[in-house]
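All remarks here apply to the structure that follows.
With one protein chain withheld, the remaining protein chains of the complex are depicted in position.
And now, subunit A:
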Amino acid sequence: MTTHGLVLRIVPVGSYAGRARAVVERSALVNRRNWLLVVSGVVEPLFYLFALGIGFGGIIGNLTAPDGHPISYAAYVAPGLLAASAMNGAVHDSTFNVFMKLKYARVYDAMLATPLGPMDVALGEISWSLLRGGIYAAGFLAVMGALGLITSPWALLALPAALLVAFGFASVGMAAATLLRSWQDFDLILLVVMPMFLFSTTFFPITVYPAAIRVAVECLPLYHGIELMRQLTSGAVGWSALGHVAYFAAMVAVGGWFATRRLGKLLLT
């Protein structure tokens, strides 16, 4: 059986027409005129990289890669920023944009009057934010390479890894967007995303925390994204990478399932 057939069998009847691509096309068309906005997404993590990695890194000296070999602070912080920007982009796209279309633009109502079902909409929107995330990640990786911060061919896998991280956050973000009641609720999302950005070993190793807090940090999704990315760009890849991948696969499955169900409930009343 093809995956397509399998998906059609698992999801609720009538919620998937296998045409999520048309939804992605719409986003591409809308954003054709917004190239500057897309470019700004590449630039932001680079600013962090220069300020912290190069500037701050100069007074810090070396840290250690996941397998213990010494690496520069810039090479340490860069994969963290890559994972964090995948998260930020995905969360922004999947919450802010989805909420606006859901509440005000009624774009989804129009889509659901066609053969498209809620799952086409969910998949299409998530795929679009992935495409964007992919462009950001590729740009960032290219700069990392140019600065000599990539020391292993494993780094080639950092691009698909960034997409997986973005996919996980986009799925959960979209699920969250269907629960938001007003713009005030976006503060709640910021309240989750901001500390995660600061404390998920983006800027310093987990060994600085006492044991209890360490366990809490290890539960955070961004921690798994950063660890995965750091293993790949430093070449210190271990079996634990598979665990990190599984974490995001679970986010995709649960978030996607929940978002599809909620979209159906909100729009097909």
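As a convention for this text, a residue touches a chain if its C-beta (ideal position, glycine included) is under 8 Å from a C-beta of that chain, and two chains touch if they have at least 3 such contacts; residues count from 1.
One rule holds for everything that comes next: contacts and distances are computed from a predicted model.
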| item | value |
| --- | --- |
| Missing subunit (named according to UniProt) among the choices "Lipooligosaccharide transport system ATP-binding protein", "Oxidoreductase", "Amino acid/amide ABC transporter membrane protein 2, HAAT family" or "Sarcosine oxidase subunit gamma" | "Lipooligosaccharide transport system ATP-binding protein" |
| Among A:22, A:147 or A:245, residue touching the chain not depicted | A:22 |
| Residue among A:42, A:65, A:86 or A:116 touching the omitted chain | A:116 |
| Interface residues of subunit A (partner: the chain not displayed) | 13-14, 17, 19, 22-23, 25-26, 29-30, 105-107, 109-117, 267-269 |
